[in-house]
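Quick one: this structure, given as structure tokens, is what I'll be asking you about.
Apart from one protein chain that is not included, each protein chain of the complex appears where it belongs.
Order of writing sets the labels: A, B and C. Residues in every chain begin at 1.
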Amino acid sequence: MEYVLKYYKPTRLPLDLSPLSPEALEGKSAGEVAEMKVYAGKRMIELSRFFNVELRASGEDQHVKITIVGDLRNARRIGCEMKGGEMRVVGNGGIYLGERMKGGVITVEGDVDSWTGSGMRGGSITINGSAGDFLGASYRGSREGMSGGVIQVNGSIGCEGGAWMKGGLIHVKGSAGPFLGVHMQGGSILVEGNCPGRVGAGMIGGRIAVLGKMLNLLPSFTVDSVRTHADLGAVKVEGGFYMFTGDNNEQGQGRIYVSKDENPHFAWCEKYLGRWE
Amino acid sequence: MVGECLVDLNGRFKLVTGRTLIQGMGKERGKFTEEYLKEISICELDPEDMKLLSIVEGELIIVKTEFGEAKLVAKASTRAPHRGVIFIPYGPVASLLTSPHTDGSGMPSLKGIEAEVFKG
Amino acid sequence: MLIRGVVCTVCGCCCDDLNVEVVDGRVERVENACSLALSKFKHHSSDRILKPLMRKGNGFKEAPYHEAIREAARLLVDSNYPLLWGWCLTSCEAVKLGLELAELVGGVIDNNSSVCHGPGLIGVQDIGISGCSLGEVKNRADLILYWGSNPVNAHPRHMARYTAFAKGRFEASRGDRKLIVVDVRRTETAKLADEFYQIEPNSDYELLTALRCAVNGEEMELNTVAGLPVERVEELADSLISCRFGVLFYGLGLTMTYGKSRNLDAALSLVRDLNRKTKFLIMPMRGHFNVTGSNEVFTWVTGYPFGVDFSKGYPEYNPGITTISDVLRREECDAALIVASDPIAHLPSSLADTLKKIPMITVDPHRTPTTEASRIVIPSAIVGLESTGTVYRMDGVPLECKKILNPPPGVKTDFEVMSDLLAEVKGLLR
Partner (left out) sequence: MKMRDLNIRNGVVYDPLNRIDGERMDIYVRGGRIVETPVKDAEEINASHMVVMPGGVDIHSHIAGTKVNVGRLMRPEDHFKDVLPRTGIRRAGVGHSVPTTYVTGYRYVEMGYTTVFEPASPPLKTRHTHEELDETPIVDKGCFPLMGNNWFIMDYIRENKYEECRDYVAWLLEAVKGYAVKIVNPGGVEAWAWGKYITHLDEPVPRFEVTPREIIRWLCRINLELKNPHPIHVHTNNMAKPGNYETTIETMDSVKDMASNTDGKPIIHVTHVQFTGRSGTSWVNVGSGAPEIADYLNKNRHAEIDVGQIVFGDTTTMTADGSFQFLLHLLSGNKWANSDVEVETGAGVVPFRYRRGNYVNAVQWGIGLELALLVKDPWRVHMTTDHPNGGPFTEYPKVISWLMSKKSRKRLLGKINSTARRRLTLGDIDREYSLYEVAMVTRAAQARSLGLTWKGHLGPGADADIAIYNLNPKQVDPSKDYLKVRKAFKKAAYTIKDGVIVCKDGEIVETPLGRTYWVKPPLPEESLESLASNISGRFKEYYTVEMDNYVIDEGYLANPQAVAPAR
């Protein structure tokens, strides 16, 4: 069963699409979905004002599939607290995409704004474009960061990605903003592009690998060893890496793998290598 | 990028905007007074940097950032040495140059912005 | 007539020892006032708005007060996502009504702290804060550190009334106290300091982290941090550890630069770590006279200090989404109420241009670039001169302002304007 919502009348107003989860739509006709009310700014407005809704009975598998077509940069909470089923956004995905998600699959063709996969428990999110800040982060003041599931971003991500992360995997093909994995507690982050720095600030656990260029590392990290691969638990990456442990100010056991050949300016750390033997 | 911020020969600087006593008094007195309008279109540079770019006190200069450009009156900073750092008091002129990006914190970047300085 | 104990309503110091001589409705003389206060008390009548104004073409026409209120109320009620901004240069009483107004008309209510010390509050939400009142500093502090703050310009009497030059019970003179300044420029305050650490812009986070390493006895594998040799960093860390009672005052040098709320994350953690070795406290140098009061009222009414979205009927908070800079960057709001603030002048121009495109109602005593760009302008009395009101000092001490002058005829206080606006909105919603 597949619902297709075409965003034919876009609005600048913040559009809260949290009611649109596969569980909520199960068994509803296209008409019923069109009459569902969502917050646009401060008013509850029928979906039909913004989307026309089609129901394509795919029928071959049981779980509900929702496809939203259009530039939803102002939308919020697409796939919020989703437990199963599949959602696909053909266009931009907006803020809080897949927030506190427990299961199911969300794919977004375009970009997404900040707080994507915030507090995620399980399931998977794939972003073909770029993501904003706080990817998989915890809510303000909370230490319940992303604890499971996978977020794959083919573009780049903003700052403080994976803040207070506890588990799961973040895989970024592009580059990442500063404070990647700030206050990280567990899980793994793989960034294939560059990162300006302040990686793993205040981290107490978890593993981060940056394959591209990194400007500098915080003083609260110490070099541990040179490795031939980066073992992030959920994924392994071959190649020469400097491995740093920290954040020492938090007595952290986090690991940061920095690619050797991309970062010749890190060679200074080799003189500290031999000190333990 | 972070960390290295030395003066490059082609005039790349870090812009810092902030309060000054006169700007503070001016905002209380009135935002269209002569004194206030003069104070908020001043750009303080380190005397060494002015020599490097052969800029003279009181000369009209153009400051460019990724977000805009503005004409300002150059002034030798009394708070030197601060090579590579230029200062403009808060106000509509500085707002032409500051960054709207809030890095998810709600706070636009009003200090430490990449800027270039050209003779007017 | 000499009025004693007047609370100054300019900066976060809220000095309450001003004596103002008022002679037939004019301020003659002000004792104990700094230059900022003097310019406010002396020039309060310059550039004043005396009548409500409504947009006509690209000019204004005077309008009767009730018509302006009615139009403003209609604008807010009809809007789909209004922005209610400012609230920091007015009294707590007006803020309380503003919050009720926001509940009724929906949309986002945000105050100046989101573009001032908001990142500091976000840091407190992650780490907490070891704070105190200013009297504790005056009476006990033997180490005072100003980081990214220039009180000589922004808080002229701060050092004389509360810190380095204050006379307290246990620390009586400047000689007993060590004054340290960390900044990117040799500011006037830096020139008075015993130790000055000049650092590269945008490197506060690295320096704070290095200081934590030195304080926690962690070994560091590098030789310069933030443009300082590691030895100087260790020297600063030793000063911090060896004091008996230290205070770190931080300014916008930490909240506005690269790292923003994470800079405060590190500073608050540094002070927390220092409390395992000595007594150390931290305090933001709040800019306006009632920024703290606005945060306090927002917090006890909505649960959040700034950036509150009421569009679903209950308060929602997330800086970066429900704050003015982001609402404007995403061009979401379709009407705005600005109370005692000048966003057109101070917000980055691209955001100010977005604000200019939507109908704005501004409540302000003076003509400002924002009133010039507004559709409706309602004059208001100046808190602390022409109206009483409760304000909160930068350390959270509440004070009640005194009314020493009458406002110009027909000009109402912020509180009265808000209650009239509230009554009008309730009428429309019934």
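Definition applied: contacts are C-beta pairs under 8 Å (C-beta built on N, C-alpha and C of every residue); 3 or more make two chains touch, one makes a residue touch a chain.
Quantities reported herein were computed from a predicted structural model and do not represent experimental measurements.
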Where the missing chain makes contact, among the chains that are shown: A, C
Contact partner of the left-out chain, one of C:V20, C:L36 or C:I129: C:I129
Candidate in contact with the missing chain, chosen from C:V7, C:A193 or C:L405: C:V7
Sole contact to the chain not displayed, among C:R74, C:K191 or C:K312: C:K312
Residue, one of C:D16, C:E386 or C:D420, that touches the chain absent here: C:D16
Given C:A164, C:V184, C:L399 or C:V425, the one touching the chain that is not displayed: C:L399
Subunit A residues that touch the omitted chain in the full complex: 138-142, 144
For subunit C, the residues touching the chain missing from this view: 4-5, 7, 16-17, 92, 96, 100, 103-104, 121, 124-136, 138-140, 161-162, 167-170, 244-245, 272, 275-276, 278-279, 281, 295-297, 299-305, 310, 312-317, 390, 392, 396-400
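Basically, only the chains that are shown with their structure count from here on.
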Most contacted chain pair (by C-beta pair count): B-C
Geometric centre distance via CA averages, subunit B-subunit A, whole Å: 37
Approximate Å spacing (C-alpha centroids) for the pair subunit B, subunit C: 22
Interface hub residues of subunit B, defined as touching at least two other chains: 2-3, 103-104
Residues of subunit C touching at least two other chains: 122, 206, 258, 319-320
Complex contact set, residues of subunit B against subunit A: 1-3, 103-104
Subunit A to subunit C touching residues, read off their complex: 12-14, 16, 39-43, 73-74, 95, 114-115, 133-134, 139-141, 160, 178-179, 182-183, 198, 201-202, 216, 218-220, 222-223, 248-249, 268-269, 272
Partner subunit A, residues of subunit C touching it in the complex: 79-82, 105-107, 122, 125-126, 205-206, 209-210, 212-213, 216, 218-222, 225, 258-259, 262, 265-266, 269, 273, 310-312, 317-321, 330-332, 334
